[in-house]
Every structure is written in C-alpha cells, then in structure tokens.
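Every protein chain of the complex appears in place save one, which is left out.
Chain lettering (A and B) follows the sequence in which the chains are written, and residue indices restart at 1 in each chain.
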Amino acid sequence: MSAHAASAPKTRTAPARAPAGFPMGFYRYRNYVLFAATSLFMMLGCAMLLDAIHALGQGEAAWLAFQARMARPYYLATSSVVLLFTLYFVIRFAWVGRKIAAGRIGPIPRPPVPMFVTGVAPIGGFLTLWLILLLILGGFLP
Amino acid sequence: MELHKVKFEVLRFRPEQDQQPVFQTYEVECMEDWVVLDALNAIKDDIDPTLSHRWSCRMGVCGSCGMLVNGRPVLTCAAFVRDYEGTIRVEPLSNFPIVRDLVVELDGFVKKIQRVKPWIIRKLEKDLSEGEYRQSAEQLDEFKQFSMCINCALCYAACPVLANEPEFVGPAAIALAHRYNLDSRDEGNAERFPVLDSHDGVYACSFANECSQVCPKHVDPAMAIQQAKLTDFLEWAHILPKKSFT
Partner (left out) sequence: MKLIHRLEPLWWILFGAGGFTACFFLPALILGVLILTPLHVIAQGLVYWRAHELAAHPLGRIFLVSVLSLVLWHCAHHLRHFALDVFGHKAAPAAAFMSYGLALAGTITAFVLVSAL
C-alpha cells in the first residue's frame, strides 16, 4: 500500500506534483544542486591527485611531466574550479556539522557554547590545518 | 481602509469534471491587511462557492491552511497579500495527491506520524501516588523546539527527496520521533529505532534543509534529522545502547 493511499479512497485524486522550482528554478534548490555538484568536482580532484601519485611512482621524469601538464591553462582552470567547489563544500558541510553539534547525542550533551561558535569555530580549525599542510607541502615544515 | 483588486490564479481540480488540474483566475477586492486565506474565503463566499480549501484557526497554530503561494509552501493565514506583487498563484501542497482544488490527501502523512509512536513510552508507569514526572528546565530545553510542530506538512511539500521517494518517513515524523527520544520521561528509543533506521528513515534525507526553511514554527526538522542520523549510527553500530539517556 503506497504511503499516499487514503484509508478509504472515495474519489479520483490528481497525482502529487514535485516541489515548485526543483531543481534549478529556485535559488535554494539551486544551492542544493550546487552542493551535490561539489561531489562531482571533488571526485575529479581525487582523480587528479591519484594521477599525481601515479606520476610520483614512475620516477622523476614522469613527476616533472605531470607538473608541466598541470601548469597548462586548461588544467589550471580545472584545478581552480575543483578548488572553488571544494571551498563551497567546506562551508556547507560545516553548516551540517553545526546542526548535529547543537543537540544532545545519546549521553553526549551539546557543547555549552552559543550556536554561532559551533558554526564558525570549525572553519577556524580547517584554516589552521590547511595552513599547516600547505607549509609541509611547501617545504617550510619538516 | 482601502480596497484594491488583486488577481488570484488558483489551481482547480474537480474529479467529476476535470481530467487534470487547471488554473482558474479570480479578481478579488482585497483589504490592505488581508492574508491570502482571507482572499480565498472571499472567493468562496462571494465569487465561486465551488472552491474547496482547508482552514481553521486563521492564526498559524492549527496547521490546516498550508498551500503553495507563488510556488512556496506557506500557511495562507500568515501570507499577507501586500507582500506579493502582481497575480498571486495559489496551488495545493506539492508532494501530495490532490483530492479536490486546494485540498490534498494527507492520510500518508498521518500514517508516518503514527509510525514513530509520538507519545511517552515507559516500561512502567509511575503510580499516581508517587507524584508527577519531574523535569528540569535544561531537560525540557533539549527537546522543546522539536515539540512545536503543528503538523502543517509544509516541510513535506518542500522536501525534494519526497518528490521521488514518497515512502520517506519525512521531516515532521523524524523531528517528532527525535523529540520523544530526547524527552527525559520517555523510554521508547528502541521502539522507534526500526522506523528511523530503515532506508526510508533518516538516511533518505539528503540535507536540502528546505524543510527547516519553510517551517512556520521554527522547529528546524533538518537539525533533528541530522542529530537522529548520528544517534542512529551509534546505536546501529552498538556503540550506544538503544535507550534514552537522561
């Protein structure tokens, strides 16, 4: 029995209609689609990083060739788009995290801080980690 | 008070004569402080008595008058005519079959609410002589927001998941289940678990957050669902027992 079926159907019903503006006609649904698209671009980013690991395993010539390829405008543009979508993902994902942290989970009480902190503090944490990782990749940290 | 003419484009569906829903336009003389519900009542009273629509309290507490106004799910008793420009389009809630005109089939919605057992479940009821169940302000605070639901179903109309997965338990039902699971007086966590844990339960939600955006009582069902997802995982993985913690 369908979730929609009436207990005692009497007259013919018209079928349910999809929400107005889904997927691209309303700005909030568009943001939702954008959020979904971040996964596509992050997958692409992972593929490019796997390519980097592959090149690294093939020797120095391959590694240099990989870098030369990634420096070409088409690849740089792709990497930049991947980065932008990843950053949009971070913002939206931090928002999900805030909603989870705002309540009691089993015996774990909600953190005794204002909601604003549970939203903003993680971003600070992420930025710190990004900086540390960039310093490592840049050779400034052992 | 000034009267001004406003055009309303209303979706009609009369199963005895319409193959499918059609729009009908009405011109209504509206007062400045009218809400869309006032205009619909004026249509029914003075222009077209065949128009069918649900309403009751006209003050945002009964949840009866939910409809799409210019595509957005709202309580028509809280949607002021002056906030809209041009022709105002009124349609029945999306994601529900249409019974007649602006009236939708809500049996499925009601069944989902019932499935989550939205009442205090206890192994043993306290004897009356033992007095009332005491609850601190902090304990009340943990679930109070989720108890404010008026079952208006706007969240179901807004949810993009429900459009293609009508079996999804839905925002209001999950928020209500979470409300009882968080209630210090309740011991029914394990009984609600199978409903929430199924693939039509909490995990069908993809966090569009539209339910929370349209909720007229600021329940934030999306928040309840995300918390319920983590709680459910911890119980499914036997990291937490299926019981209430108070």
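We adopt the following convention: a contact is a pair of C-beta atoms (placed from the backbone, for glycine too) under 8 Å apart; a residue touches a chain by one contact, two chains touch by 3 or more.
Just so it is clear, the model here is predicted, and its values are computed rather than measured.
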item	value
In chain B, positions touching the absent partner	160-161, 163-165, 197-199, 203, 206, 229-230, 232-233, 236-237
Touch residues of chain A, complete complex, unshown partner	23, 33, 36, 38-40, 42-43, 45-50, 52-54, 56-57, 60, 63-64, 67-71, 75-76, 79-80, 82-83, 86-87, 89-90, 93-94, 96-97, 122, 126, 129-131, 133-134, 136-140
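Methods note: only the chains that are shown with their structure count from here on.
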item	value
Approximate Å spacing (C-alpha centroids) for the pair chain A, chain B	29
Contact footprint of chain B on chain A as seen in their complex	2-7, 11-23, 25-26, 28-29, 32, 96, 99-100, 102-107, 110
Contacting residues of chain B [partner chain A, same complex]	13, 15-16, 20-21, 68, 71-72, 91, 94-100, 105, 107-108, 111-112, 142, 157-160, 163, 166-167, 182, 207-210, 213, 220, 222-224, 226-227, 229-231, 234-235, 240, 245
